[in-house]
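Heads up, one of the protein chains got dropped from this complex, but the rest are sitting where they should.
Here the chain labels run A and B in written order, and each chain numbers its own residues starting at 1.
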Amino acid sequence: MYSYLLPEFIVERREDRCIACRVCERQCANDVHAYDPELERMVSRAEACVGCQRCAVLCPTGALLIRPHPAEYRPNSSWTREKLQDLKKQAETGGVILTGSGNDKPYRIYWDHLVLNASQVTNPSIDPLREPMELKTFLGRKPDTLEIDLDNGGVKIESALHPNVPVATPIVFSAMSYGAISYQAFQSLARAAKEAGTLFNTGEGGLPKEMRAAYGGNAIVQCASGRFGVDPEYLNCAAVIEIKIGQGAKPGIGGHLPGEKVSENISVTRMIPRGTDALSPAPQHDIYSIEDLSMLIYALKEATNYEKPVSVKIAAVHNVAAIASGMVRAGADIIAIDGLRGGTGAAPKIIRDNVGIPIELALAAVDKRLREEGIRNKCSILAAGGIRCSADVVKAIALGADAVYIGTAALVAMGCTLCQKCYTGKCNWGICTQDPYLAKRLNPEIAGRRLVNLLHGWSHEIKEMLGGMGINAIESLRGNREHLRGVGLAEWELDVLGVKGAGE
Amino acid sequence: MLVKRCFASERRLPAKESEACGLFGVMDITGKRFGGEMAISAMKNIKVRGNGLGGGFAVYGLYPEYRDYYALHIMFQNKMAKEQVESYLVENFNIVYDEEIPTNPDVNLFCPPLVWRYFVAPKKKGEEQALSDDDFVVSRVMYINTSIEDACVFSSGKDMGVFKGVGFPEEIAAYFRLAELYAGYLWTAHSRFPTNTPGWWGGAHPFSILDWTVVHNGEISSYGTNRRFLEMHNYYCTLFTDTEVMAYAVDLLMRRQGLPIEVVSRIFAPPLWDLIEHMEEREKKLYSTLRMVYAPLLINGPFTVIVAHQNEMFGLTDRIRLRPITAGAKGDLVFLSSEEAAIRCVCPDLDLAWTPRGGEPVVVRQGSRDHLLSLPESV
Partner (left out) sequence: MNNLNVRFGLRDMFLDGVRPAAALIKYVNINGQSAEIDALDLKHKELNDLLRAVALQGISKVTVKNVFGQRYIGTRLYLPDPEKRLEIRISGNPGNDLGAFLNGHRIIVFGNAQDGVGNTMDDGEIIVHGRAGDIAAMSMRGGKIFIRDNVGYRAAIHMKEYPGKVPVLVIGGTAQDFFGEYMAGGIVILLGLTLKENEPHKAHYIGTGMHGGVIYLRGRVEEYQLGKEVGVRPLDDRDRAVVERYVGEFCAHFGLSAGKILQGEFRKLLPVSKRPYGKIYAY
């Protein structure tokens, strides 16, 4: 434990309510609560509390209140409490400060500065409860034109078509690997994707053999720098293959799954020895440039007999539009862009909080660029990193996305409270842990149901918003920036987003 | 669009191109001239390294009948640009001969500009007499490229020339009829995979200044540092490509400062400090000093370049070899390429094929076997 640090949270226990049932003690992997037999009451070690609220939620008598510790240093806008605490940690360890989840710094959230349109008088809004409202989306490369031969009542499509994968709603679960999250959480995502007719993403930790037959058809399997769990069957059982170049939470750096998390089952799934660090190099060592990316894209197409779309995922960075153009020209059928606020199981805080650009700006720039070059139809765009609600989805699609990736939102649906301690492996909610005692708290059936509910609720809201705009098929929203207006944005921001100011 | 303009604020600079490519170079070290078939076939072989948005060739020993004159290859977007450039040329040069560069109209390319060549001698006046011919030509080329709309001088050396444009290299070769019309003792070629402005003829490689040409593969992470250092030495980057930076750096170090290739390659791709630690005292001093003085010209990030000028060609990769290069030799012919297969397909029975260490140049010189000096450090 660190010395010189203030506790982050304060644990307040209403003694009049506490019945010393010790639920809190059992639920806390951080050993905050304990029963003192001499005092015959519960005691707390607030300095170990991460604020995950598990104990407060499960306390049968509502005796616990966990809130940020009010202690403050002398106020200072430059040297904030967080900066001071980080300095003290590094002074003690000489280490790189780790964190989990997405960027929590107050960068502008453009979703909150974009407002949507609705039909009034000149065209009718549509009632989605009774009228058809279509969200089905195809992910993959489309040809410029179709040559069709209609003979004797038959239809023959002469043009060569690239593989496309349909999703019932334009929301896809983003990459969270088995290893980063528990088997139960991983399975919950797979079940929900299958039931809801969408896709989940294996991340780079492989796809356990026993899940391949049942869930491969709904899986985006990653081929990332570590190449963990990549064998020919893994590639061929999937719906989509994704080359992971970067991640919004940590653009430009690799990752380490610490050896203690590499259990027997993870070792088999990742195909590495038990107990060794699973190191994901920063680059893919067969991709040092755009023509190398092309080489791997076609290697994967070759390995799967040209039957699967290949996605390439990058973090949103400064030259994202030019990079995206290169990716499409290199043969990517889908490009996934992960913005500044994208989540992670573990990342150096300095990277998470300082590298990359917001997804809204990146998405708008990429869509514009691909249209200028006449190649927007050659790929689908998946936008990721900080999609919090269905309105964010609608705004992303209006800016030019085909569909969105949700990661953090899905975790929250399963129970996550964004305590940002994913990297400790002590997730009390059973999501981001390999401890069987903790992981079994998450029931894949229940968590899967919660995820399906989330998708259902969002999809319904999307339909309501579409109906309001007089649109009854999601494709008519894609890139339709007419339905967006900016509020409180500077001229350059409106330019990059390609939207008018409200009232203009 | 032939040239991109200078901008008042750095904020308005166009995004730099990132690109990756296929490279090839072949030289006859006896100076014997030969046609373009080898370069063209090799580029066809590595077609998948480009994406059809740029291809080009540089040929040395191209104009023996005008070997004493600067051969200017100039692209014009329109007639007006041509008139403007020509009146400027007349003011500054004696034009010995000029003609439209012959092209094959049956080759269907994207918006080909008008391409003309001029054989010229400098007409220096007053204080300009103090300038060397080369410096005079550089300043005039810079002026045209930065100040005259819709015109681009893309080749300005003696007895050599660049042919380039938008398309796959074999299409560019067919368009300029390279295989039928020209011979040279050194050919370099480039297939481009840009992630920027399609349809931009000026952005194709080789990039050249005087008789220095560069073909390049990779993306330079140190671009901003390198560019702003070169601007301090009056090189204005107008094309926003990594290659341009390389070409100007070569011109600065080799032509103006007179450093040999062997030293310049150590400036671009210096040994790592770890390895300098283990060198003998003399080398340690040399490399430490080079790194200290020329730090702004360390070319960081993945690259392979083939640089050529009269009677000389060298290939170099970055110091941790993030981009490929293979050298080959057969009799008097020496080859450099991104892939061995591109060499083998034009010369299946090589005497030797080797891959130098990252940062170790392969230097090919007329009348010498210097290229073999890179062998001990190769595999």
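Basically, contacts are C-beta pairs under 8 Å (C-beta built on N, C-alpha and C of every residue); 3 or more make two chains touch, one makes a residue touch a chain.
No experiment lies behind these values; they were computed from the predicted model shown.
Only one residue in the set A:276, A:354 or A:443 touches the chain that does not appear here, and it is A:276. Checked against the hidden chain, the listed residues B:46, B:101, B:137 or B:174 yield one contact partner: B:46. When the full complex is taken into account, the listed residue touching the unshown chain is A:299, out of A:299, A:317, A:418 or A:502. Checked against the hidden chain, the listed residues B:24, B:76, B:116 or B:168 yield one contact partner: B:168.
Considering the whole complex, the residue from A:12, A:286, A:445 or A:482 that touches the absent chain is A:286.
On the side of chain B, the interface with the absent chain consists of residues 45-48, 50-53, 108, 110, 168, 198-199, 274-275, 277-278, 320-321, 324, 326, 339-342, 344-345, 353, 355, 357-358, 377, 379, using the contact rule stated above. Against the chain not shown here, chain A presents residues 89-90, 92-98, 144, 223, 226-228, 230-233, 235-236, 256, 258-259, 267-268, 271-279, 281, 285-286, 294-295, 298-300, 302-305, 328-329, 331, 348, 373-375, 378, 423-424.
Everything below uses one rule, namely that only the chains that are shown with their structure count from here on.
A separation of 44 Å divides the Cα centre of chain A from that of chain B. Here chain B touches chain A in the complex through residues 15-22, 48-51, 53, 193-196, 198, 217-219, 302, 322-323, going by the rule given at the top.
Those residues of chain A lying in contact with chain B across their complex are 288-292, 294-295, 298, 319, 321-323, 325-326, 329-330, 373.
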